[in-house]
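All protein chains but one are shown at their positions in the complex.
Every chain is named by a letter (A and B) in the order it is written, and numbering of its residues begins at 1.
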Amino acid sequence: MTLMTLKLAPKLRGGTSLWIGGGLVALAVFVAVAAPLIARTDPVMDANLMNAEIPPGWEFPFGTDAQGRDIYSRIVYGARISLTVGVGSQILNSLIGVSLGLTAGYWGGWWDDIVTGLTNLMLAIPSLIFALAIMAILGPGLTSLLAALGLTAWSYSCRIARAQVLSLKSQGYIQAARILGYGDLRIMFTQVLPNILGPLIVIATLGMGTAILSEAALSFLGLGIRPPFPSWGSMLSEARDQINTVPWLSIFPGVAIFLTVLGLNLLGDGLRDILDPQSTTRR
Amino acid sequence: MGDPLLALDDLAVHFKVGSTLGGGVHTLKAVDGVTLDVKPGECLGLVGESGCGKSTLALAIMGLVPPTRGHINLDGRDLMQRERLETARTVQMVFQDPYASLNPRQTVRRTLADPLRIHGVSDKAEVEARVVDMMAKVGLRPEHADRYPHEFSGGQRQRIGIARALILKPKLVICDEPVSALDVSIRAQIINLLLELKDELGLAYIMISHDLGVVEHVSDRVAVMYLGRIVEQGGWQEIFENPRHPYTRALIAAIPDPFHRAAVSARAKAKGEIPSALNPPPGCHFHPRCPLKADICVAQAPPLEAVAAGHRAACHFRDRRD
Partner (left out) sequence: MSTDPLLEVDGLRIALTSGGTTYNAAEDVSFEIGRGEAFGLVGESGCGKSITALAVMGLLKRPLSLAGGRIVLDGEEIQKASPARMRELRGSRIGMIFQEPMTALNPLSPVGRQIAEMFVLHQKAGWSEAMDRAEEALRQVRVPSPARRIKDYPHQLSGGMRQRVMIAIALACSPELLIADEPTTALDVTVQAEIIDLMAELCAAKGTAILMISHDLGLVANMCRRVAVMYAGRIVEAQPAEAIFATPQHPYTQGLVNSLPRLGERSRRGQQKLREIAGVVPSIQAYPSGCRFNPRCPRATEVCLTTPPAITPLPAANSAEALVRCHHHG
């Protein structure tokens, strides 16, 4: 694809952000994918009350929780949930936001008015509250979480996509495409979209981070992933009363969330630098 | 074949600007009653300054902007009744800014091949052959096909733009200030290229330019626009050696003339600023700046009428040889 070809410029821009961010995200993905291989126990079933609340040590690297479950294994499996929520909801977000923003910006007129109105409405409602409301209706669980987060946070990508399209519309090559007989959809997807991907990718990676944090918040409030399933947020939730007495219950999920979200943010920054075609210019 | 390739009949393009709440809705008469034609293989030079409507006229001819009034007849049929794809194979455009008119994420090959595929050329070998052929015609080498626009100079990018305009074998090409954004020392290359291609491929051009030297050099006929109207029209030699509209004379007088070759004296220069196209002066739009202004000019818009065979001017004093 042309994007990837552009990326293969001799000097890889984006520098440290890209490598560190990419590394952290790759680590998270690896952990999620390889969970059955690297976890030591089953995160849900292997609960031995005899092992309850053992501090981190040789046998249990991250300690155990109140049910005697190995926290390390729960963190590892928890990566699956967090990344699924992050990536899944963001894909849904981007699909909705970019399609609406792209078409609204390109076609203008009444459709643009509708989309802008809808976007303003969505932005005015605090998204977490909105997600909460949806979760309350749909009930807890992974699919409802994906739906709630995916359907409420598309406004940013919509706005950005629309703004990008508006600024691009006057570029000669868009007019040239129309003159050459390109249909509207073809223009939007082959001429406009590849040229606005930069900011959209950054938004998407930042959005993944936000989604993971939202999942953590929702689970913390008891509305996301319910115990005994290990999501980093629900682990934090279970541990909230014991932050002083059993700190390892909160530290590890907290750090996991922090590193993953940080990695996604840095990756987004780095990707944005690479995807900017101007950065490979040497005139 | 005497039929014109393009015939505009009292074409008008008006836009509504402003809003009912914010100061009222005004009508911008970007093109205000233009009648002209272009014959096959001919180059019509279209001259005018900001606000004259030449860009809107180009968009209307391309079918990108609907006319408010009047007809556009392209190759025998009304433009509005033609199929979009068919129109694309008949009239194309070369843009002014070589830096903005190419998709930065597409190779040259893709920029030239995609239009062919959209228009039904499915045979890969044929597409490739036509792309390579067109690149050679505009002076690009085969290895340039896989490069991106940012790897080329301004002049080369304009060549790519010309290749893109010609890949579908149109009969009419609108060149909108094709060399103004280029370095002075390479303008001649592009002008020569355009003229060669015109002869080789039998193209008709509408050459839009504010540079009268270029217009005089390339045009067979010339039309001068001011605030949406054609003020003078005729063969290139007539227009430049015997201009009959004060605005045309003002344009010629405005050009620095170290060799004193122009047919017009410096006294013919226009005064003042170009009025806004939103609120043009009544009667003859040029009267506030015209050295010949009289009462009739404010009262009555002069019609575009013949001064000599094939030479028309919209001025009450068109017969004065000043």
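List of remarks:
Keep this in mind: a residue touches a chain if its C-beta (ideal position, glycine included) is under 8 Å from a C-beta of that chain, and two chains touch if they have at least 3 such contacts.
Owing to the predicted nature of the structure, the values given are computational and were not obtained by experimental measurement.
Listed by label, the shown chains that the missing chain touches in the whole complex are B.
Only one of B:Ala60, B:Ile252 or B:Cys284 touches the absent chain when the whole complex is considered: B:Ile252. Of B:Ser153, B:Ser265 or B:Gln300, it is B:Ser153 that touches the chain left out of the display. Seen across the whole complex, the unshown chain contacts chain B at 49-50, 153, 155-156, 183-189, 191-192, 195, 210, 212-214, 216-218, 236-237, 240-241, 250-259, 261-263, 269-274, 289.
Keep in mind that, in the parts below, only the chains that are shown with their structure count from here on.
If you average the Cα atoms of chain A and of chain B, the two centres end up 50 Å apart.
Within the complex formed with chain B, the residues of chain A that make contact are 2-3, 6, 171-173, 175-182, 186, 190-191, 194-195, 277-278, 280-281, 283.
The residues of chain B lying in touch with chain A in their complex are 62, 64, 84-85, 87-89, 92-93, 95-97, 100-107, 110, 114-115, 118-119, 148, 150, 161, 164, 168.
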